[in-house]
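Just one protein chain is left out here, and the rest sit where they should.
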Amino acid sequence: MIRFIASRIGFAALVLLLLSGFVFTLFFVAPGDPARLVAGERATEAQVAMVRENLGLDRPVIEQYFSFLGRSLTGDLGFSYRNQQPVIQLIQNRMPATISLCIGAVIMWLCLGIPIGIMSARYPGSLRDRVGQGFILIGISFPSFVLGMAALYFLYFLPRQAGLTLFPPGGYKPFLANPAQWAWHMLLPWFTLALTSAAIYARLTRGQMLEVLGEDYIRTARAKGLSERKVIYKHGVRSIFTPLTTQLGADIAALLGGALVTEQVFGLQGIGSLAVQSVQTQDRPVIIGVVMLAGFFIVVANLVVDFLYLLLDPRVRV
Amino acid sequence: QEAKTGGTLRVLGTAEVDRFDTVPPATAVTGSFFRAVTRQLISFAASEDPHEQIAPQADLAESVPTPTNDGLTYTFKLRQGVDWNAPGGARQVTSADIERGFMRLCNPFLPSPSASYFEDMIVGFADFCAGFAKVDAKVDTMKAYIEQGDIKGIETPSDDTVVFQLTRAANDFIYLLTLPVTSPAPVEVLDYLPDSPEYRQNFISAAPYTIESYVPDSMVRLVRNPVWKAENDPLRKAYVDAIEVVAGVQADAAMQQLQSGDGDMLFDIPVPPVTVQMLKMQGDEKLSTLAEGASKMIWINTVSNNNDGALRNPKVRQALNYAIDKAAVVQQYGGPEFATPLNGIFPLGILGNHDFSPYPTPNNQGDPEKARALLAEAGYPDGLTLKMPFRNLGIDPAVAQVLQASLQKAGFTIELVPTPASDFYARLITNFDNALNGVWDLVPSGWSPDWPGGAARSIYQPQYTYDGTHGTFNFSDYNNDAASEVAARALTTTDLAESEKLWQQVDEMVVADAPTVPLVSLTTVLYHGTAVENFLPFAAGGNGDWTNVWLNR
Amino acid sequence: MNQPVQQRSSFDLTMRRLLSDKAGLISLCFILLLVAFAVGADGIAAWTGHSPIDQFRDTALTPTGLPVGPNADFFFGADQLGRDVFVRLAYGARISLAIGVVASLLAALIGVTVGLVSGYFGGWVDVVLGRFMDLVMSIPVLLCMLSLVAVFGPSVPLSVAVIVFFSWTTMGRVIRGQVLSLREREFVVAARSLGAGHLSIMVTDILPNLTVPIIIYTTMMVPSSIIFEATLSFLGLGIVPPAPSWGGMLADAANNSIYMFAWWLVLFPGLALLLTTLSFNILGDALRDALDPNSSRRALRKRSKQKAPAAS
């Protein structure tokens, strides 16, 4: 057990190390010249060279990598080329929006997907099931950027032109300042981000539920005289936690990708838009920081999933 | 309508305000921001009148001086009562602050590209900078160098007087002093690296607004500077109480918010032509235009050996000039309101612009026949295959495709290479090796002068002169000594009409060599939200003036 | 003693089930139509007289550069450069389908190979490959894609490579899980007891038993690859203009706010994209129901970290 945990953590660390190597290499084989970007388009060669030296870009790549590694262990991810802010702080500023978006979306998709999946599985072949399946298919087939644009156009712009304010145009309102405003501003982004995954979860839930409902222990539960509700929600749903948790762990990576698109569409100041912006401006420290952070979250999420497994499934508990 | 004070102006942008410090390189749109938080000796008034827009006006200076000593000496009296909002209390802006501002331009940490304008213009500036370049890029060492150093040509006989000594007459020196880089610098800023987080946190303003809060990447909030006094500022009325510059808003969303009243003005977002057409159809009156002197052209690579150096042949370059359908480009930019076909190097609104057409085509629609003929004459009857990278941003892909289509008709096969916006100039175009190695043959490029009005120098010098070191924006080392000689005369003469004539001559001489294909001269279209009143264009910001609008909510 | 058991062959059953699934049948027809549309793009171009890159600046654009809407000349209207949206849609179908299909096939190939080897050999091979899959899955996909494109510049092969790189793990996981249980099956032991080598067992004994998940998952990967490509194009990282792709067309429409005026620029490519991914998804579901009626969901079980790298 201890060994299992230790080996998982060790592996997580290895993954992060490899990831940092990958990202670093990627940006150092890149022929772009960040010094030129920092120095400005109209700077002279001499000025650019000066900047290059100040950024430490004239040193060997390996040396830069190890100094980066050393610093990042202490939580120092360097400074943005673009606005000289510490990368950590930039990320911190962006965190609330992304976390709000992700957590809200996860909750929303779970709340949409699981009930739909359960309902579909309870009455396979029924009208309800078909409607549920339709939802799943449409959800999976919709590119979220199209969905986001449509949502903004139809739910914000058109009503607003008619003098109605159904939804805000996007932007992030801090949760602590005004929770109601926060939620109101997040609704459309949540929905946009949640739809695809809700569909995937509905599909997964339906499949798992169908399978579980065919298990012998469900028959046992029925034979005990439990009500159908108890059979489904206590015995059935309990068993699909494990696969759902696994899926959730695997989704973190995709979640960040989805968040990126959603943040773009709704102008949320989150990690995703930070990443896009940094890529567009070749702000390497920020890109590396964001990718590492995202990788960190994914790895940690998967660790948590592994440990949740231990909690959820008494069979693997030792 | 009655002016109103109060309210918060919401300015929407995709990117954040990139610089708080006027020294390091900043994007042009930051001009609006600097207008609100910095002051220069000379500036412009916000106005709808195209002439008034570009007339230099006294700002920190009490008046616009006339040069003495054959145009070599400029003496400024500083306006009294203009104070720094310094930590120790209000403090008059002095001539030393002005000189310090200039000194910071060539700091070795983040030097200002504009420093090069002054290097051979102000006496002793080059020496000062050469010394500075050797200094360690640390706060202490840089501070020491500035405190001990001196620029010979900037004299501060008293706290309220500053005298500039020039190496040679320059009739655009007054214009240069409108650049934000010439803003005075209070002594406290020497304790921070240029534009560092500390600098931003301890921002000291002498203008109507100062920085209240800054969340990197998302919002800067400006509030009234408590020590600013309206009577000492002829150019800024400062009606609104606060200005929020919000970043991270996509163009679509921003336009929607402006129309719905959730936003007031745009920061770095150009109004899409389609939207303008739609707004006009709806009879929206919140549209205005501003000619900033921006232009688009295609650079031709004359240094590579691609196609056996075909592009070095003037006939081929002329063929390119004949081939382009400039009317189509204009159409793509949204019609004549947005763009005008350009045949010379100087766009509308710049001294030297005049109507001439060295490579005439019917209705500016291009003359593929003529182009083909020239190409055949140059020895390429089967046409040429050329690589054309373009910037993958906004309308540029569309324009690139229009160019491709019209060149195709004239026998040029164009390979388009989409390039991320960040790489386009920084990595691809300004790197002379890429030109030498033939990474590109043609590149659609654009140029806007650093200041409005008499800015012919800021177009000619960086782009069309070569003195042995590669000019960053002279992509293929173009040089024409005869033209440069005429340009020098145009800069020193005090007679404006004479100067204009000379610049026109320069234009014709350059275009005869066809180093580029001029495309269009651009007009900026401005738009604002419903609550904004008194929206007056500020030429140096390329946008409405934040400090002169009022809100009517 | 030797009476044949009354049973239909599995192919027969599968076809019967497939044909009785109306939604699946309609999807299949739609996909076939789409393929015809894509293959016949040249024909369509010839018939309309509009090539996908011809700019009809006089007939398809107003003097101020606004495109014209659907009319007799331009069935689906014109785009911001005065090109025929209908014709471009046909050529875009080529790209979308090609990317979707090629990427899915490649991803399936890699995923099957890795999953097969990893599951079959187990032990340290499995540990190493399994960890490698974990590594790939810990990479924030879209971020890396953005960075890669920023570094190498956009191109179709790069898009395909990235889609493949990030989606093969889905297949790998599924296959590995299946192989883990298949290799314990007695027919594998039987093959071994006959002297079969590893390669022979993997190819002739295990692989045929994976056809169902392979077919299903490959089909399911097609729509997600198409959406992924569209998302890349939307972020300006897709294929090189003037070649049309659906995502690129949508991006063009969105980028300059033109869709607010020219709805047809969003509607038609958007609908094409939606219907295509929808069809592939429905077809995938139908195939799953037909091929694997009972244990259809087994593939999703336990540690199968499914889900394509849906960027959207």
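Lettered A, B and C in written order, each chain numbered from 1.
Please note the rule applied: a contact is a pair of C-beta atoms (placed from the backbone, for glycine too) under 8 Å apart; a residue touches a chain by one contact, two chains touch by 3 or more.
Rule of thumb we're sticking to: contacts and distances are computed from a predicted model.
Only one chain is not pictured, and the protein name UniProt records for it, out of "Quinol oxidase subunit 1", "ABC-type sugar transport system, ATPase component", "Dipeptide ABC transporter ATP-binding protein" or "Fumarate reductase subunit D", is "Dipeptide ABC transporter ATP-binding protein". By the touch rule given at the top, the unshown chain touches A, C in the complete complex.
Residue A:220 is the one among A:67, A:165, A:181 or A:220 that touches the chain not shown.
The residue from A:141, A:192 or A:239 that touches the chain not shown here is A:239.
Counting the whole complex, the residues of chain C in touch with the unshown chain are 1-10, 13, 17, 123-124, 127, 185-187, 189-196, 200, 204-205, 208-209, 211, 293.
Counting over the whole complex, chain A has residues 3, 7, 215-217, 219-228, 230, 235, 238-239, 312-315 touching the chain that is not drawn.
What we mean here is this: only the chains that are shown with their structure count from here on.
A complete topology is adopted by the chain contact network, contact being made between every pair of chains.
Between A-B and B-C, more C-beta contact pairs are found at A-B. Each chain gets a centre from the mean of its Cα atoms; for chain A and chain B, those two points are 40 Å apart.
Between chain B and chain C, the centres computed from C-alpha atoms are 46 Å apart.
For chain A, the set of residues that touch two or more other chains comprises 32, 149, 264, 279-280, 282.
Shared contact sites, meaning residues of chain C that touch two or more other chains, fall at 150, 254, 260. On the chain B side of its complex with chain C, the touching residues are 251-252, 255, 272-275, 277-278, 328, 331-335, 337, 392-395, 397-398, 400-402, 404-405, 416-420, 422-423.
For chain C in complex with chain B, the touching residues are 53-55, 57, 61-66, 80-81, 149-150, 153-154, 236, 240-242, 252, 254-258, 260-262. Those residues of chain A whose C-beta lies close enough to touch chain C in the complex are 11, 14-15, 18-19, 22-23, 26-27, 29-30, 32, 133, 137-138, 140-146, 149, 153, 196, 200, 204, 207-208, 210-211, 242-243, 246-247, 249-251, 253-254, 256-258, 260-261, 264, 275-276, 279-280, 282, 287, 290-291, 294-295, 298-299, 302.
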